[in-house]
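Removed from the display is one protein chain of the complex; every other protein chain stays in position.
Moving on to subunit A:
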Amino acid sequence: MSFVSVQNLQKSYAGSTVFNDINCHIERGEFVTLLGPSGCGKSTLLRCIAGLTAVDSGKILLDGQDLVPLTPQKRGIGMVFQSYALFPNMTVEQNVAFGLRMQKVANEESRSRVLEVLQLVELQDLASRYPHQLSGGQCQRVALARSLVTRPRLLLLDEPLSALDARIRKHLREQIRNIQRELGLTTIFVTHDQEEALILSDRIFLMNQGRIVQSGDAETLYTAPADAFAAGFIGNYNLLDADSASRLLQRPVSSRLAIRPEAITLSLNGELEGLVRSHSLLGNVIRYRVEARGVELLVDVLNRSSADLHPNGQRVSLSIDPTALCEVA
């Protein structure tokens, strides 16, 4: 039996359904991500698991115990919010110790546990600071420490990196992953950033309009999208309708076709003629917009040297890896 088991969960607000019949199972120690666009229901699902939002029907089992009748205080769940939700009137140390204070843990033990988690998030030197004296990244590490100190059975992370700049986000996501692995803590992470989900997760639940449209590890989701939404949301797939796909491949194709931009290679003597319409530099990758047989394709090429750059208007040949062609519903 799974450590976390969400069964037939339903939730609606004022007659509009947020999600209907959600089912998902998470194993002990797993790091899973709820990924999806804004408004798809992922944060509401997280809040339902935390007990902050009531569910209409269904079960949420944690280690065999149904959480639905329990208040948030009794669920043994830690949560990190996008807004940090640090208590402004308390120092870092007091913030982290708050949960232990509520559990009436003895002062001596509380102090040592607070120090332990502050060391884990590398903030032991800032224990006496107030939240307004910290940077965004430091605030989020305090929030993480605060949720870890009570030794929760399950850790929920609600878009914890969204408010941070790119460099800090990268550093913090590595830190979160390392801590999660070190503690073996079952974690549910909510994000709309597919890159974050692919890097961090053992498993991803891709959500759209209140449904889990696909679940699996990062590679499965990336290489075998289940439908057009998955193909459009994960990566920058070229999504072709059946007509365009037939024209491009010059063979009958009955359904929509998804082709990853990096599965197409550019050369000067390939099997398919194309014209470079535009290109943009994305750092280590150059993204070309190439027209071939009346179909516009995105092509990602590793940026090896400026000598390899194909200028706009240049005729090129394309090769498409046949194993990367993915028919989607």
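As a working rule, a contact is a pair of C-beta atoms (placed from the backbone, for glycine too) under 8 Å apart; a residue touches a chain by one contact, two chains touch by 3 or more; residues count from 1.
In this text, contacts and distances are computed from a predicted model.
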Fill in the blank from the handout: Among "Cytochrome bc1 complex cytochrome b subunit", "Hydantoinase B/oxoprolinase domain-containing protein", "SusD/RagB family nutrient-binding outer membrane lipoprotein" or "ABC transporter permease", the omitted chain is listed in UniProt as "ABC transporter permease"
Fill in the blank from the handout: Contacting the left-out chain: of A:133, A:178, A:255 or A:312, that is A:133
Completion exercise
Given A:11, A:42, A:146 or A:310, the residue that touches the chain left out of view is A:146
Fill in the blank from the handout: Cross-chain touch to the chain not pictured, restricted to A:50, A:92 or A:290, is A:50
Problem - Sole contact to the chain not displayed, among A:55, A:79 or A:221 - result: A:79
Problem - On subunit A, residues whose C-beta touches the chain left out of the figure - result: 50-52, 71-73, 75, 77-79, 81, 83, 85-89, 98-99, 102-103, 130, 132-133, 143, 146-147, 150
